[in-house]
Structures are given as structure tokens and as C-alpha cells.
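Right, I'll just put the structure down here and ask away after.
One chain of protein is taken out of this complex; the other chains stay put.
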Amino acid sequence: MTTVDRRWIWLGGALLLAGLVLLPFLVKNYRVFQFNLVLIYAIAVLGLNILTGFNGQISLGHGAFYAIGAYAAAVMMDRLGLPYWSTLPVAAALCFALGFLMGFPALRLGGHYLALATFGLALAVPQLLKYKHIEGLTGGVQGIVLVKPEPPFTFRLFGQPFNSDRWLYFFTLAVAALMFLLAWNLLRGRVGRALVAIRDHPIAATAMGINLPMFKSLTFGVSAAFTGVAGALGAIAVAFVSPDSFTVFLSLTFLIGVVIGGLASIPGAIFGALFIQFVPNIADELSKSAPSAIFGVFLIAFMYLMPLGVMGIVRRIWARWRPGAARPLGQR
Amino acid sequence: MSSLLEVRKLCAWYGATQVLYDVDFSLDAGRVTAILGANGAGKTTTLRALCQMVRTSGSIVFDSQRLVGKATEGVVRLGVAHVPDGRGTFTALSVEENLKLGAHVRRDKADVARDIEKMYSRFPRLGERHRQQAGTLSGGEQQMLAISRALMLRPKLLLLDEPSFGLAPLVVAEIFAIMRTINQDDGVSMLLVEQNARLALELADHAYLLETGRVALAGTSEQFKADESVRRSYLGY
Partner (left out) sequence: MEGVLHQIFSGLANGCIYGSVALALVMIYQSTHHINFAQGELATFSTFIAWALMQAGWPYWAAFGATVAISFVAGLAIQRIILRPVERAPVLTNVIVFIGLLVIVNALSGWIFEHTIKAFPSPFPQKSMLATRFFSAHELGSAAVMVCVLLALYAFFRFTPVGLAMRAAAQNPESARLVGIRVSWMLGVGWGLAAAIGAVAGMMVAPIVFLDPNMMSGILLYGFAAALLGGVDNPWGAVIGGLIVGVLENLLGAYVIGTELKLTVALVLIVGVLTLKPSGLFGKPVVTRV
């Protein structure tokens, strides 16, 4: 890269950072809440992308890990009185363990069979959460109501107070930045190449000495951990968990986010999250009687125009602009 | 001798990458023509271009019909049978089902059944395994199946992509002998793509040499065998 390029990148990065920091003070509370959710969904979608985009294992059940993370946070905060930030590592560890375990049957199943198994997981978790015998812990059908954490200090900027929602925005932003950095670090080295090798040529990968079962289970675990952390953040932001918030459609929504953003792409997760947060709202505004039909039309239209997701288009433009550049990891 | 296939200024692309540059060649009816060249020269692409499986420009005239712009299925229906590289067998179906599929476009049921029997007598190993799943056959048997499937079309032109690939020498000799029989007895014209130049020149009447997507040399197989540079680079002596 030439020095000119590097300067542009620093400038662009600085502008982006400034924008992100000022954003919550330029808009009303509800929008801040929505942007918060975008960041949270981005983490969840990134988690799913690691598994499905980079490693080729399809999961229709990541809503379950989100739910588990959310409930872990809720139980810790409400029943055990623990501070909100301590719930994140616990959610991560718990979901990692469960995801890792999920990896074992996943080894034998592929494609549609894995889709069914994970779909079953997505159905099972809300049912389990409603189960009478553990109502004491989970709050049953009514769920658990939480208290939004207060910011550690307060001030005003552009006339907007630094309140709970804005504080959570920065908290989530920090966590998201950390998780994205973690993912980027993980995926750009040997691990990333191994994941893609397993996705594209499992037999060759094994022949080259990659421990397939270990890798696939670890990937499942890491992917679940990411989504679990997102779930915990979600519980904190929404201040409420109930079994019906985590239906099968949540899992489908994450998958939609992955594909719309672009498979095997880290920045794609952000586009995916923007889509799943805002497009349903747009659909609502366009049609009162059948908003989901409009949403469906949007989905199909996006797939016609961008079969490889938003990042697919970005990459095509990038390739045309710099024809000599190597293809980024994970792209066929 | 009439020209069965006339190709002029053929260019082909895989996506945005151009692979063939103004390729000219022709094939007379009843003849065997070979396309030779090293890996990556564009030999397989040429066959795929004839079947319109890749983006092409230029002129391809087969049996007085223009092929550029037709769908692959349309080209096949005109009487062009392609044995692709890798054989293209329907691995999950049985041997007999593969043969039946070869005759998919034909309407004459009785003749189709007779042709299948003919294939079994020509390749007894296929007859023995006719109910077996095609994917479990050995490489040589799959090649025999692929050629038989192509012949079930009763094609005017048979395209063969590296029939010797991955096969033991004895098996290859057997297959090439059968190909000569098919050409001489049944009068099937053949366009043969081969890396094994020696074998190809034994069978073919004419040959073209492709180098990085362009025709570098054209002539009869005798001329090729006599050519110094061809002998050194491709025939190994």
C-alpha cells in the first residue's frame, strides 16, 4: 500500500470514530436504543458468520444461544444481584461450552440435517424456558424484568443527557469493537485459513493434518459464545427477557443478517445488522395490512440484486478498482 | 469432403478472464481431429465453448447451424455429444440409467434398447455391472460408460476431453482402440482433446496445437509427428 492510501485510511477511520462517538448525542433516545440493538445484532451475526460463512456449518438455531446468553444475564442480574458487566464473560463461557457440545452431533450431520438439528435447538430453548419446573429460575412465560443500568457519571452534550441508553451504547460499542477485533485476529491467521479449508475441501483439510472434529467443535463454541454475549447485551439493553422474545424467527433473522451482509465477511455483519433492525420498520411504514409481505419482497429483491450480500458488491467494486489485489480470505 | 464443423475467430471467457483468442479450426465429416497443448492452453475451454457452456464470441457453424448463442441443450439436440473432463457420470444413478439418459432426446424406443445392448457387447464390463451405482465403477469403467453414454445420442460429432486422464496404460490402449472402431465402423466424427500427444496423433487425421489460448500450429498428424519442435516439446523425443 502506498503512503497516500495509508493517510486516507487514518482519516477515514478518525471520521468514522468521531461519527460513532457523537451519534448518540445527535439523535433522540429511541434511535440510540435502535443503534444499540444494531451493534448487538452485529455481534450476533458475526458469531453466526464465523460458523456458517467461514466454516460452512449451517445453523438455524443461533437464536437459542442468544436466548441462553440473555437469560444467563437476566438470572445473574435479577436473581443473584450481580453487576451487569459481569454477565458478559459468564454468557460467553456458558454458550461456548454449549456450542462446543453442539459441535459433536454436528460433525456427523451436514447440510440439511444440521439445519434441522439446529432448528430443533431453536424450537427447544423457548419451550424449555417456559417449562413449569424451572419457573422459579426463569420466570416462566412472564419472563424476567430487569433494571437498566445507570451511567457512572452524567453530563449534557448538544442538549441531550448522558443517560442509560447512551451509556449502554458506548458500553456496547466498546464490547463490539473488542469482539470484532478478536474475530479479525482469529480469522486472518492460521485458524481462519483452516476454517475455510474445512469449509471448501474437508477431505483435503484432514489430509493436511487439520484436526477436523476439534476445529469444527471449537468453531461452534466460539460462534455460540459471540452470539451469547450479544444475547446478554440484548437483555441489558431491553431490560426484559421472556421465552417469546426468542422464537425460531430470531434464528432465521440472524441467518438473514449473515447472508444480506455477506458470507465470510466481518464488516458484513454490520450491514446485516442494519438490515434486520431497520428494514422491518420500513416495511411497517409501507404497509399497515401486510408488513411481513413487504419484508419478504425486500428479502427477495436484495437477493436478486446482491446474491453475495452487501460485501459481495463492495468486493466487486474493490476488485474493479484494484484488479491486482488478492482476494480476501474466505471468498471462492 | 464436407466440413462438418467450422470455427472462426472463437473467443471465450470464464467470467471476466479471457481464455481463447481468435481460435480458428475445422473438422471434416468422418474424421478425427486432435487438439493438443499443455495444461492451461485452453483445450478443455474449446470443447466447452462449442457446447456453449462458457461465454463465447465468434462463429461456430456445425452442420450448417450456428451454435453461438444457443443453449447447451440445443447444441446437444443438433447431434453433438460431449464426454467432459472428469467424465461427468451421474454417479448416484445406475449404469443402465446413465445410458438411458444418453438417449434422452431420442424418440425411437426400440432402437434405444438395441443400442444399449450394443454398448454392453462392446464393453462387457458395463453389461456385467448394469445395475450397479455408477459412482462405484473404476476409472476405466467410468470412462467406458461416459463414452457409451455419449454414443447413445447417435451423435454426428463426438467431443472427447482427455479420455486418457488418470487411467492405466493398458486401459487407455483399450479405450483408444475402441474409439478407432467407433470412428471407422460407425462413421462418428471426433474432436479429441488430449495431453497425451502420441496417442492422440496415432488416432487423429488432423491436429491443432493450442498455446495459451491461441492456435500455434495446424496440420495433418503426419506433419505434426515430423515437426521438430512438437517432437521435442510434446512427444518427448
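We call the chains A and B, going by the order they appear; numbering starts again at 1 in every chain.
Please note the rule applied: contacts are C-beta pairs under 8 Å (C-beta built on N, C-alpha and C of every residue); 3 or more make two chains touch, one makes a residue touch a chain.
None of the values given here were measured: they were computed from a predicted structure.
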- Residue of A:Phe35, A:Tyr71 or A:Phe119 touching the missing chain in the full complex: A:Phe119
- Item | Residue of B:Thr91, B:Gln184, B:Thr212 or B:Ser229 touching the missing chain in the full complex | B:Thr91
- Query: Which one touches the absent chain: A:Cys95, A:Val259 or A:Val310?
  - Reply: A:Val259
- Identify the residue among A:Gly13, A:Pro89, A:Gly110 or A:Pro213 that touches the chain left out of the display. A:Gly110
- For chain A, which residues touch the unseen chain? 52, 58, 105, 108-110, 112-113, 115-117, 119-120, 123-124, 127-128, 130-132, 203, 252, 255-256, 258-260, 263, 289-293, 295-300, 302-304, 307-308
- Query: If the missing chain were put back, which residues of chain B would it touch?
  - Reply: 51, 53, 71-73, 76-77, 81-82, 84, 88-93, 97, 100-102, 104-105, 133, 135-136, 149, 153
